[in-house]
Each structure stands twice: as C-alpha cells, then as structure tokens.
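Only a single protein chain was left out; the remaining protein chains are all shown in position.
By written order: A, B and C. Residues from 1 in each chain.
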Amino acid sequence: MAKSTVERAKASEASSTSKSEEGDIQRTELVDTYRLMLRIRRLEESVYKKFHEAKIGGYLHRYDGQEALVAGVVPQLQIPGDYILSTYRDHAHALACGTTAKAVMAELMGRATGCAGGKGGSMHLIDPDNGFLGGDGIVGGPVPISLGVGWALKYRQTKNICVCYFGDGAMNQGGVHEAFNMVGLYKLPILYILENNQYAMGTSVERSTGQPDFVLKAKAHGITGERVDGMDVLTVREAAARAIAHIREKGEAYFLELTCYRYVGHGIGDDNTGGQKNYRTEEEVADWKMRDPLLKLRDTLEARGFLTTQDVEKMEAEIKQEVDEAIAFAEASSEPPLDSLYENVYSE
Amino acid sequence: MAKSTVERAKASEASSTSKSEEGDIQRTELVDTYRLMLRIRRLEESVYKKFHEAKIGGYLHRYDGQEALVAGVVPQLQIPGDYILSTYRDHAHALACGTTAKAVMAELMGRATGCAGGKGGSMHLIDPDNGFLGGDGIVGGPVPISLGVGWALKYRQTKNICVCYFGDGAMNQGGVHEAFNMVGLYKLPILYILENNQYAMGTSVERSTGQPDFVLKAKAHGITGERVDGMDVLTVREAAARAIAHIREKGEAYFLELTCYRYVGHGIGDDNTGGQKNYRTEEEVADWKMRDPLLKLRDTLEARGFLTTQDVEKMEAEIKQEVDEAIAFAEASSEPPLDSLYENVYSE
Amino acid sequence: MATMRYQQALRLAMTEEMERDPNVFLCGEEVAQYQGTYRVSEGMLQKFGPNRVVDTPISEIGIAGMATGAAMVGLRPIAEFMTWSFALEAMDVLVNHAAKITYMSGGRIKCPVVFRGPAGVGTQLSAQHSQSFESWYAHAPGFKVVLPYSAADAKGLLKTAIRDNNPVIFMEHAGLYGQQGEVPDDPEFLVPFGQAAIRREGSDITLVSYSRGVSLCLKAAEQLAKDKIECEVIDLRTLVPLDMDTVIASVRKTHHAVVAQEEWRNVSMVSELSARIHEQAFDDLDAPVERVGGADVPMPYAKNLESAAIPTERDVIAAVKRALA
Partner (left out) sequence: MATMRYQQALRLAMTEEMERDPNVFLCGEEVAQYQGTYRVSEGMLQKFGPNRVVDTPISEIGIAGMATGAAMVGLRPIAEFMTWSFALEAMDVLVNHAAKITYMSGGRIKCPVVFRGPAGVGTQLSAQHSQSFESWYAHAPGFKVVLPYSAADAKGLLKTAIRDNNPVIFMEHAGLYGQQGEVPDDPEFLVPFGQAAIRREGSDITLVSYSRGVSLCLKAAEQLAKDKIECEVIDLRTLVPLDMDTVIASVRKTHHAVVAQEEWRNVSMVSELSARIHEQAFDDLDAPVERVGGADVPMPYAKNLESAAIPTERDVIAAVKRALA
C-alpha cells in the first residue's frame, strides 16, 4: 500500500497540507489510514493466543493503543527510498511499511517463510525491500543506527529521509544523545519519533528522567521538535507532514514526541504475571482507552460520511480473513532447515 | 594547604560571599590562590623537559592557562570529606587537593614513591586521603563515576559534595548524559566543572557539537548551571562559592561551564609534532595569553597592595625550590619492585 | 536447611547482607517497585526502602558508574543488569574503570562492587538477548567471575561476592532461577571463591563445567553410567579465581576430560580449560581434552535452530565417547 504511486503523490500533497486544508484530504486516504490501524489492532490481538498455544515464543510486545504513531506517519513516506527503524515493539511498523501479515506472522512463529527467515522473531521483523530496516531488541539501539542511515542518505545527495522510532525509556540511553548530537551537527534528514507511552516497562517517565521535557533534550543537541497528541491520528498526520516537509526542504532532522499509551502489558510476561499491577491502575488504562485512536477516527469518518457501519463490518471481515490466512500460512510453513543454522553468519 | 582548618573556615565564609563583599576577602586567601596557580604553572613548565630526558613517559597533558579552574574552586572545599574527580589533565587537581609536588613528580616518573606507587602515571594521579579520587584516561570517564560518589554522599546523609571536572569534548560522550540525567533525577550533591578550553585535541567546540550552549545540555537533564569566565580566578571563586552553597543547601547538583584556554598542545605529542598548526593559529594562542589568569590576579593583588614584586620573587624562589626538590626526590626514588607487578590486581 | 528456588536463594543472600551491613544497597532497572524483572528482588523495596533498593532509568553506563563510584568511596553496591547482554553498554565502566582502579591507584582505592543479573540463553529471545560473555570478563584482569549452579551456591557465592573487596561479575542463569535446592539458613554460610565442587564422583572421565552446563554433565553422567562409564563431574563455581588443582587431580585419576559450557566455543572458557589441562596433565591424558560449547553463531529465534545451537547432554555424551574411543 505504502508503495503505490497514488500514495506517493498523496504523500507529497500531505507534506504541504495546512490545518485548514486537512478537511479536504481524500476519503480513500483517511479510510486507508483507518484500515491500517485496524489491521494493526487485529493482528496484535491475535498474537497472545498463538503464544499460549506455544506457536510463538520469546518476548512479545504489542502496539495496541499506539497505532496512530505509525498510521499517521509511514503512509506519507516514499517507499522505496525512505527508511524506517523501530524497536522490538515493531509489528505495526512492518505492516505499515508494506510487509504482509503472512510474512510477519510467519516470523513470529519462527518459520522459514518469515520476513527474516525465522532467525529474527518478534523483536527483529525486517523488510529492507519495503524500507523497513528492522526492529531492535536493544533500548535506544535504533538511534545510533539511524545516524548512519541518515548520513548515507545525505552522502548520496538523495531527498529521502530516515524515520526512527524509539521509546521514552530510550531517552535515558547515552547512545541516543551521542547520535542526536552528531545528527544535529551534521544536519541529517531524520525524523525521530519518540513513542511516549508513559512507561518504560514498569517505570513511569517521572521516575526515570531528571527533566521531563523531551523536546528540550533534542533541542539541547540542535534538533528542532515538538510534542503532539499521539492518540489522534489526524494530529499525528499533520505534525508528520510538517516534520517531513521540514526535513526534505531543510535537510535537517526533526523530533516528534508523540504522547500515547500502551493498552496491554510491556510484553506478554507482564500480562501473564500481572506485573502491571505494580505500576499502573486499571482506571488509568480505562481512561486512556476512552481516547482510542481507532474510535476517534471512526467517529470522524462516519461524521464526514466517509465510512458507514457496513463499510466497517466489511473491513473487519476482510481483516479477519487476512489475519486468519496469515496464521494459517505461518502454521503451514516449515521451520528453517537445520543446516541453515550456520548460514547468514556472514554475507558472501 | 586545602586541608588546614583556616581554609575550611574560609571556605564556609566564601560560600556566603556576595559580589560586593568580594573585595574584603582576606589577603592570605588571595595570596594563597596566586601561590597555588603559580605552583601549578611552574610544575607544568618543568615536565616536558623531564619527558625529553626520558624520565617521564606515556602521554603528558598540561594545565597551563587553566589554573583558575582549580585554584578558584578546590580551596573552597572541605577536605577530607569532599571528593574531586578529574581527567587525564590532572596535575593541577592533585596539587590543589594537597598532594605534594614530590608525590606528583614521582608518579610522573613512575617511581614507587609516586602517589599511585608508579602504577598510574600522569593520567592517573590519585590521592584519596586528600579527597582526590583520581584522573581518568577516558574522555567523559569521571562523570558516571561522580554519580556514584554523589550517591554515596547522599546515601550517608553527609553535607559533603563531589566536584567532577571534564572537558568540552566529553560533552559528546553518552555516559555523561546518562549520568547527568540520573544526577538530575536523584538530586545528588555534585559540582560539575566543564573545562571548556575550546578544543578537544584538534577539534573545536563548533566542529563537535550540534548545539554549543553546554549549560542547556545540563538543564535538559535537570541540572542548573551557568557559564563564567575561567580566565579570571576571582570570577571563578564567586561562581564556585554560589554553586557550592547551592549544592550544600539544596542537596542538588550544579553545572559550571568555565571558558578557558590550553596554552600548550593537547599533549606532548601535539607539541612535538606541531599538530597544533592544523587547528589553531599562534595569534589565537597569543590573544588568550593576554588574559592570563596569573597576570590578572597578580595585577589585582599588587593594586590592592596585597603583593609586592619582592613577595612574588620570594614566592617564585620557594616554588622553584619546591619543584627542584620534587624532581630530585623523584629521580632519587626507586622504581617499583618487579615483584609488585602482580600486586594490587585485587584488594584483600 | 530449607528448600527454596535459586532465585529465592539470591534474594536471601542480598537480604541477609543488607541486614548485616548498612553499606550494601541494590540498584538497577525495575529492581524496586516492579519487584524485579525476574522477581529476584521481590519484596526488598518494602523491606529496605527506596534508598537501598533503587530503581534506575534504562542507563547501563549510569548504573555501572553509580555502583563503581559508590564502591570507590566505601559503599558495597549490588548493581543488577536486567540481563548481562545489556552490560555491553557499560563495558568501558566495567573494564576500564571498575576492574582497573585498584591497580591504577597502586592499591589505594578498593572497589567492592557486585554486578549481577541473568545471563545465557533463555527461550527464543533471539540474538541480542541470548549470550553471557563470562569468557570476556575472565580475560580482562581485575574481576572475579562467579557463575553459581546450585541454589545453595546461589546464596553462598553471592554472600561471598558482596563481602569481597573487588568487582565481582556474578552471572545467574535465567534457566536456573526456578530450580529448587537445599539452602543453609545460616547467615554466615559463605561459599569461598576458587573452590570447585565435585558434583559426582567417577573414575573414567572428568567432566568440567559451570552454571547450567553442570546439569548437562550430570545428565550425561547418568546416561553414561548405564553403559558403565563413570564420570566425575566438576562444577567450577568461579572462573576467576580458577581451581585447577581439583580439575588436575581428577584428570590424573581419570586420564580423560571433557570441558563443557553453553556459550560460544571459540576463544572461550573451555578453550582456556583445554589449554591448561593439556599443559598441566599432558602425560596423564590418554586422549585430547574434548570441548563442548554453543554453536558459534548469533542465537537464532526459531525454536528448532535455537535448540540446535545450544549444547545438550547428547553433545556431552558424544564428546565423552570420542574421548574414550
């Protein structure tokens, strides 16, 4: 989807969209945004079950509640050309880049047909052909890498950009600051998206930072930025459009802090052990769910007459089928051959 | 010197000194400050010769031009009790803490009588009994350590503080940012002194930072700070007094960026190869020398009648003797015994 | 004696030492309010309060610096790495500071700090989270390197580590946290460093390992006993200091040895053990020392590949058969 030329055209329109024009954005584009968020939500909702069936192993981090952060940004990118980096909480990013649900689900199940041939797993989804340079199991890990990707884009004198996602907890990693400073110094075309879902595992932002204004932390290294509501995908779209335009024109980085919330536990362990009780209340979770990005956009779309209940039911059915087929595909796929254990340690 | 009770009393006075009262600071204290700067200058001037005589080896970093940064701060500390950490450019810090010129020179020559028994050398002078926790060969290295020292002081509910020196280049080290953030979060009694001598080896500040306001970088982590003229020891004294009072009262960190200049090369290699020609002009060096902290204080003292030419000549003679004796002592001292090679890998 | 899990034994060791010495404190990610990622520190915040059980930001350099600096001025910190993989971020503080300050200061500074946390392979945690690097820490002088296998050792070695005046690399195996064992209640129960434990006596071949590798060897020994092959199983407990006397005495008796670990085999602890046994018991050996280790690849995610990358008792048995062939 993100690859279609239509999208690419729209992306450039979007880049020059001002608040007033926002209302005129084509129906299809907004509906596609809703569809993407719904695809992410439904896919995420399916994975815990597969874990409990021992079809998925390892760590498993879901994106429920944060959908707007990718749906409001990635469709505006030029893929191929632009690059995306994210954390271990990366299923949504892969889907948004255009990785099929089948390739994602097969990777989660460690099958040869997975986007990383089964060698990466949930934290390491990757799809270079679609611009997705992968998740990363190390907090803050993608940020020093983004510096190199941004450097390459500038070195090659392209107009492309790198979008790098990372969490609020990652702001406390030294490597992030080294990279920010160098990105500020070299003026590299990178869009930083801070997924501020309020917690790093069980540690709230207040309990982990000496100074909670993350935009100031970016500014301290020479990177402009702003904080916007990450629960409203239209707001995210606008901010991303502004940011992307700024980057492509000025050829320098931009920092977006998107406030959002993670509905489920940090990872499946957190849900299984009920560890969440140690750091947040059910009321708090409920309050944030009132601001659900999918409900919000659906209301807008229905109000504007862009979407009917029937449309949504149809969409739900299509997506259910997509997810079911992805699961069936993954389960039917074979594990990587044993002799591939020693393959890919090196490239030819 | 820094250990005397007189000093301790004065230190507390100093802590409450305001600009207006500055004029009344006792003669002895200012004269001691001048003497300390002169001792540092003369000792530093003696070391290259010893290197060329192959009496001193390894790297060798001098403090000429930056004397005010230690002479304006360390005498105000409560030693023992307070702690000091510095970089590999650490001869001045050791002297200011009260380490004898003999123990310093013997360490530079790798003798058993050195402050580290000859095992540390120029970059690793250390003298815990005098509160000096050592130089550090790693850029930014002292800063994460200072976090632990500050933590211990708070943990023990003392009113003591830790003073941590580091260079402008160190601001680009991730560990410095991790530590700053935690110091801001935990509110620890640490005075950070950024020795901004304009260059990190051959790299000027402008060529190494995305945003040159270092005070803002500290603020971004919740640490208050200010930038002051490090070429004027009285200004440094005042700022340090303010900072120390703030830390002891509020129990939280303070950041001082002291602008200064390194007269000689980064290290002796830089002087030998003439590498300096690649990054700075002789004019620039000459301009900064016009602002020499020793000349400036001497003028003030002579103007105030605190110091006569005769006093200075006497002081020079005493210091020359001190340095000569230190060299004689070091040269007469024996190398560490060979069987000490395997000692001190572990403590009992 | 009480039966408890390895994980509880670790908690007991920390609790007893914190009760004994007010200079001991614990810091790390999620150790306090969250009760520990693996519940090792469960209840300790409630017992000792936030000044002694300290949650940190996700800043491994900061954590290592906090612990090292505090140790340099007389506290006895225990720093938890959520997993040892993340200690890679703090390598400069660990190797260039904690491990060297005593030597660089000519012995004037002590650095009594324990760095601890889960190490080794979990279950499908992929390449970045399935490793432990004990071989690295054993290579760099200045550390003591400790990897408990039994629940009793988890307690006794951790208490010794906390009382040691040097930086101790204390690696717990996540796969052993749930393992039950008999643990002495005695608050003075200390397991000395540098004394290997003979977990099983045997006369035909010596199996040397540590941490979870010991269980591979014990399982293999059981199997082999059925074929009348009697293995002596040695648990090193600490890699630095290393108890070669026990190993060599056993090899002089059995004339055969297999050294085993779960981690990557190339340039590792089993390489060192093999070299030393050959050096010190060459004439007693009837066959070269056999090494068992993990596959030299980043850990794959897929269950079948992961299983293939981790050594099992079958690999130990095969090595024994090669040695005795």
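Here, contacts are C-beta pairs under 8 Å (C-beta built on N, C-alpha and C of every residue); 3 or more make two chains touch, one makes a residue touch a chain.
Not measured: the values here are computed from a predicted model.
Seen in the complete assembly, the chain not on display touches A, B, C. Interface note for the absent chain: among A:Gly65, A:Gly98 or A:Gly117, the touching residue is A:Gly117. Remark: the omitted chain is touched by one listed residue; of B:Ser46, B:Asn181, B:Ser208 or B:Thr235 this is B:Ser208. When the full complex is taken into account, the listed residue touching the unshown chain is A:Ala152, out of A:Ala152, A:Val215, A:Ala245 or A:Met315. On the side of chain A, touch with the chain left out of the figure occurs at residues 83, 114-120, 124, 126-128, 133-134, 136-138, 141, 143-153, 155, 174-175, 178-179, 181-182, 185, 343-348. Chain C residues in contact with the hidden partner, per the touch definition given at the top, are 85-86, 88-89, 91-92, 95-96, 99-100, 103-104, 126-128, 133, 135-136, 138-142, 239-240, 264, 266-272, 274-275, 278-279, 282, 287-291, 296-298, 300.
Within the complete assembly, residues 57-59, 110-111, 116, 118-124, 136-141, 169-170, 172-175, 200-203, 207-209, 273, 275, 278-279, 335-336, 338, 340-342, 345 of chain B touch the chain that is not shown.
The definition used in the following text is that only the chains that are shown with their structure count from here on.
Chain centres here are Cα means. That of chain B falls 41 Å from that of chain C.
Taking each chain's centre as the average of its CA atoms, chain A and chain B sit 47 Å apart.
Annotation for chain C: residues touching 2 or more other chains are 57, 59, 61-62. Within chain A, contacts with two or more other chains are made by residues 172-175, 207-209.
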